[in-house]
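Next up is a structure, given as structure tokens.
Note that one protein chain is taken out, while the other chains of the complex remain in position.
As written, the chains take the letters A and B, and residue 1 is the first residue of each chain.
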Amino acid sequence: MADKPDTVGQSRVLQPARLGDLLESLRTRGYELVGPTVRDGAIIYDTISGPADLPVGWTDEHGAGNYRLRRRDDEALFGYTVGPHSWKKFLFPPAALLWRASRDADGITIADDDDDVPRFAFIGVRPCELAAISILDRVLLQGEYTDPNYATRRRQAFIVAVNCAQPGGTCFCSSMNTGPEATGGFDLCLTEVIGSDAHYLLAKAGTEAGETVLADLPVRTATEEEMAAAAAVCADAAAHMGRTVDTTAIRDLLYRNAENARWNETATRCLACANCTMVCPTCFCSTVEDTTDLAGTHAERRRVWDSCFTADFSYLHGGSIRRSVRARYRQWLTHKLAAWQDQFGVSGCVGCGRCITWCPAGIDITEEIEAIRARDIGAPPVADSKETVHGDA
Amino acid sequence: MVPVAESAVVGPRPADPMRPLRYRVEQVRRETHDTFSLRMSPVDGWSIGSFAPGQFNMLYAFGTGEAAISISADPGNPARLWHTIRRAGIVTHALGRLQRGDMLGVRGPFGSAWPVAAAVRHDVLLIAGGIGLAPLRPALYHILAARKEYRNVSLLYGARTPDDILFRRELGEWRARLDLHVGVTVDHAPTSWRGDVGVVTTLIPRAPFDPANTMALTCGPELMMRFAAEELADCGVPRERIYLSMERNMKCAVGFCGHCQYGPTFICKDGPVFRYDHIHHLLVTREI
Partner (left out) sequence: METLEAILAEHPFFAGLKREYLALVVGCAANVRFECDQFLFRDGQEADQFYIIRHGRIALEVFIPGSGPLAVDTYTDGEILGWSWLLPPYHWQYDARATQAVRAIALDGKCLRGKCEEDNGLGYELLKRFAHLMERRLHATRLQLLDVYGTRR
């Protein structure tokens, strides 16, 4: 759900071998490069130093509770979909120091954390991830209060998006209108076209900053055929989604199905391990940790990622409101697909499929939504059918 | 989206909403065996400014953490900033150890307010249970300061035992007023107690109010508020004129941490004061 860009740059072609020039150009402009790299059997996001760190020639296979890397038979630079990390790891770090305080005889002194905030260049941001970043913007920047740390990191970030050539087995960005082609929210957008006879990157700028960087690179204007080939890459991807989900009136569907029997069934499988919330690019729940040193004279406050799946997430007055796994799973799904719309004006799900891939129990939210819709408690009886379809109470 | 009940005038907001302002304890008052009140004033040039009745602050006890505490002060006199706190967890215990002159951190004011402006020309019922009297007290102060704008005004208050009754001196003063109906009851009482025994809802039939023209504000344990709201609705008070103050786990109070979500609402932004008809479906859903 990225906004339409103000400046649609002209399409250029960059040779894959010269991608290093782009990375170097960003580095000399003071950016810390963050991009995909292979580590521990996964493609993760971390600091990279050059194109050699990229997962060249690697692809990933996704299934419910299933993830494997596999070698490609070509040298594609971005021939995978997404890994367990998302860019929220850098925009909204898992642990962030908010401030320090000290205490003496006179009282308390509170000091800001004025460590430098890094300027990141994100290399390889997928369209679904652009949508996720735009959603986090709504949560952390566009409400009544602003998260200053997120604001700075976000403002300083340079985004190099890469369109998807092949959707993963758990992808459903088409259903969520977030991909597979990026429509805005990037500084630069690349489409990798790779075939038996050609391998090039179609590049276009989405902002003036992107245009400036692009102008310095050894690029040439793209031909009509090259642009058409790039467009076909995305169109083809859209036709091969691993999953689909019907999001018709999904907000009201989930609200009225709070007592649907499906939640009981899912709860027998869900381990409340919180993997889904950690890999989800839009989950933003956090907690605050206040600590002191042993002498009790220095204190720190940190913001740390949290998950609504934890047992005491909803702790109040001696017990948790959502004690059962059933209630916690219901909360997560209902929030993500329904309540989010009331809160932020958009769905919280971008269809990246990570929660499906990294669920150890293989729970698939597209399947869950379909199951609830199939036995919708609140649906009016169908006129001609002999029995009305109602969920068990 | 559930509408905010009533918005408030806020004081100067620091750039980082997670950074507390420094306040100093001016006065500590023991209310009951487990409840105390703190009056505090700002140390630096910044204060939380004015607040609306029903709003809360996040109070920070050095090194221990923060707790969401309703402001129990008079909104017409915000310089005398009182909070009434019940010792329940580690933060409230730490706040309970503060003495005059000690510093603490304050962030706020947060949340939606009691609809004291919309309640003019109505009969008003304030129904408080336990510590719930503290968040309602600012509303009562506001109403009494503009008493003639309201019709019949009643305070109905239930406590666990006579030893748990808050604000005894003020209750006595309120009782003495001829323009305020006060009912006090306890759940259990020894022989020496000469007042009512029973839950606070039993005081409702005796309060002077015309259901069709009443605004009811209730605060206390969730179950008590539910019983009270249901009883009022059964009496004929329209559900859109019954207000509850809800509570959930709170970490940031600014809508970022996600802990205080109640259905699609954030208690810290859309609440804590809610209209009964807006949350009725949530109240009857278990574990929501």
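Everything below uses one rule, namely that contacts are C-beta pairs under 8 Å (C-beta built on N, C-alpha and C of every residue); 3 or more make two chains touch, one makes a residue touch a chain.
Quantities reported herein were computed from a predicted structural model and do not represent experimental measurements.
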Item to check | Selected from B:E31, B:D102 or B:D164 as touching the chain missing from the view | outcome: B:D164
Checklist entry - Just one of B:G101, B:G172 or B:G195 touches the chain that is missing; which is it? => result B:G195
Item to check | Residue in contact with the excluded chain [from B:A79, B:A118, B:L223 or B:V284] | outcome: B:L223
Checklist entry - Which listed residue, B:A88, B:V120, B:L171 or B:C235, touches the chain dropped from view? => result B:A88
Next on the checklist: Please output the residues of chain B touching the missing chain, sorted low to high.
Outcome noted: 88, 129-131, 158-160, 164, 185, 187-191, 193-199, 201-202, 205-206, 220-221, 223-224, 227
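Methods note: only the chains that are shown with their structure count from here on.
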Next on the checklist: I'd like the Å distance between the centres of chain A and chain B, where a centre is the mean of that chain's Cα atoms.
Outcome noted: 39
Checklist entry - What part of chain B is in contact with chain A in the complex they form? => result 1-2, 15-20, 22, 24, 43, 60, 62-66, 88, 102-105, 247-249, 251-252, 254-259, 261, 263-264, 266, 269, 285-288
Checklist entry - Which of the residues in chain A end up touching chain B in this complex? => result 98-99, 101, 103, 107-108, 110, 112, 139-140, 143-148, 258-259, 284-288, 290-292, 296, 299, 301, 303, 306, 308, 313-317, 321-324, 326-327, 331, 335, 338-339, 342-343
